[in-house]
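The other protein chains are all here in position, but one chain of the complex has been omitted.
Moving on, here comes chain A:
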């Protein structure tokens, strides 16, 4: 793993489309991947993430668009000629081969000489810390170990692009965190260009240099984790990025970047993300942790809502509170203060933390 992988400068995904009969799983995806980047494809189950990955790997033919790598067209190449490494959701380890032979399979397919093969396999096994298990068969390994074999098998070839399809979704929570760090460490030390598919926003934010949020086969937003987290382009992305509160409101007035919106018993100022005109139906998106408790009978009630606490969950330093607004809508709040069911609370949220989106673009 000493030498860097065969790098490309740019890989263009140009209006790539894939349909299964009448269902369109991927509608015109555009993305440019730079060499060395870690890209996360994020979206709920069924939004076309695996389809996109399989199209990249060559396992699914495209029904439209093209893929070029440094100007060379590659979407007509079969998977074995593209040479991209792939880590499958179910690992897809060869059950009749030992760990060593699994990892060495790609090298032996490429007719790499025996000494070279052994050296590189040894190195890869060491990298994923499986030295004691190299002669075991996949069935004798734990989930985490199988995962490491799958990763080692894909990266031992030093492929120009590594594709990972929800590689951590079959692991339990603590192992998932550990492997996440491992994957990030491998990426940093090897510099392999990676496309990583996940439905877990936390995973995507933690790992990726750039996020691609998908919905029903359509790209919603592409950006850095900070960008997508702080400035989601629509209510759908916001919902995915932890804006759990989506209040149904109407735009009352617009003032530059900001707007004032009103709902039943609610009046808030916020950022007008989609430049809605006044009178438009909208949603006001707020994160649970952006609410702060206002002391009773405070002088100013600017940008506040009042709600009745219904359920309080203890989460260590914080409490997760579910409260109800006068309109009957539910409000998710995280707070350090001790609250009890039945309390009426006044909650303030800073103007820049209220994002106003067009209605109907969520879910």
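Methods note: a residue touches a chain if its C-beta (ideal position, glycine included) is under 8 Å from a C-beta of that chain, and two chains touch if they have at least 3 such contacts; residues count from 1.
Criterion: contacts and distances are computed from a predicted model.
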item: Absent chain [UniProt protein name; select from "Sugar ABC transporter permease", "NitT/TauT family transport system ATP-binding protein", "DNA ligase (ATP)" or "4Fe-4S ferredoxin"]; value: "Sugar ABC transporter permease"
item: Selected residue (touches chain absent from view) among A:71, A:95 or A:316; value: A:95
item: Sole residue of A:78, A:113, A:277 or A:316 that reaches the chain not shown, by the stated touch rule; value: A:78
item: Hidden-chain contact residue, picked from the options A:16, A:69, A:141 or A:235; value: A:141
item: Selected residue (touches chain absent from view) among A:67, A:157 or A:349; value: A:157
item: Touch residues of chain A, complete complex, unshown partner; value: 57-59, 78-80, 82-86, 88, 90-96, 105-106, 109-110, 137-139, 141, 146, 153-154, 157, 163, 170
